[in-house]
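Here the complex is missing one protein chain, while the rest keep their positions.
The block that comes next holds chain A.
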Amino acid sequence: MVAYADSIAPRRAIALRVRGWLWVALIASCILSLTTGATGVTLWDALVALLTPAELPLSSKVVLWDIRLPRMLMAMVVGASLAVSGAVMQGLFRNPLADPGIVGVSAGAGTGAVVAIVLGGAMPFAALGPWLVPVAAAAGAWATIMVLYLIATRRGVTAIATLLLAGIAIAALAGALSGVLIYAADDTQLRDLTFWGLGSLAGATWTKLLAAGPLMLAGLACARPLARGLNGLALGEAAAHHIGLPVQRLKRLAILSTAAATGAAVAVSGGIGFVGIVVPHLLRLISGPDHEELLPNAALMGASLLLLADLISRVIVAPAELPIGIVTATLGGPFFLWLLLRGRTFGGL
């Protein structure tokens, strides 16, 4: 008979080893991200710039401090947000297909952002300043998840077909609403919208990072204590209640967490697809579905993945830039199809 300690050790040990490698990957990606680009900056320059900025030529300092560093941090926090939101939504809906991009949550967030950009000046919240767009996007994401949950969940069971169809309908409605607003927008707003809609991290600035970063970090911080509850929720809502979990509170917190993280991520980066579905899936395949391991690993992997995708988008057609959404879709699309072909992963669908 296998003793207990041996019996769980493999998956936990693998998850911990994976975490180690993900840290290495993240640090390597950060270094690459800081030192790659049109202006040649060495690793040494980067270190000098970070520690004693005064000793560096102004041009390198500007490149590092004002362009690459905020962009690197933005990629990390957006990647972590998208990956963790995906994992949390999949746990909440008990379905591996739930991803903010697929079920229309990103579209809802996008509409929130468009509303803020077009009507922002006229709204009483204009005082929110740079926070307006991320907060509006988070509100859009929150409303979408609530509607999805109300439509697709009956007596604690989420019907996946209903979820996906409702997601499509909501995305279409959100798109229509955005379209009306874009039609009504003036020239300056149109320019803002276009930049935003490109789905790129190119516009990452300290201001944007400070506006959206805290919202994403708050979403991530809320997600971490959900891990145990999401494990229990895998049994279904009724059974989760029977093993002692505060199911309603858990669901509310999960929805708020994903709304804040996805909403703010969409607000600063446009629609970056597939990170939320590819990362949690890959990790489940490697080290199992235990959310206590999955969520931290997803944050690390999402951050690295987006850093690398951003890097590819910067260098592949240099000196121009490919929108990062294209890179993640090119990587994620085939992976998603492969998952579908594997079949059994989808259980009830």
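Simple rule for what comes next: a contact is a pair of C-beta atoms (placed from the backbone, for glycine too) under 8 Å apart; a residue touches a chain by one contact, two chains touch by 3 or more; residues count from 1.
By our rule, contacts and distances are computed from a predicted model.
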Query raised in the report: One chain of this complex is not shown here; going by its UniProt record, which of these names is it: "RNA polymerase sigma-70 factor (ECF subfamily)", "Heme ABC transporter ATP-binding protein", "Acyl-CoA dehydrogenase" or "Spore germination protein"?
Result: "Heme ABC transporter ATP-binding protein"
Report summary line: By the document's definition of touch, the residue of A:Gly86, A:Gly120 or A:Pro289 touching the omitted chain is A:Pro289
**Report entry** Residue of A:Ser85, A:Asn231 or A:Ser269 in touch with the missing chain, whole complex considered
**Finding:** A:Asn231
**Report entry** Touch criterion as defined above, residue of A:Ile243, A:Ile316 or A:Leu340 at the omitted chain
**Finding:** A:Ile243
Query - Touch list for chain A against the chain that is not drawn - result: 1-4, 7-8, 10-12, 94-96, 228, 231-232, 234-236, 238-239, 241-247, 284, 288-290, 292, 345, 347-348
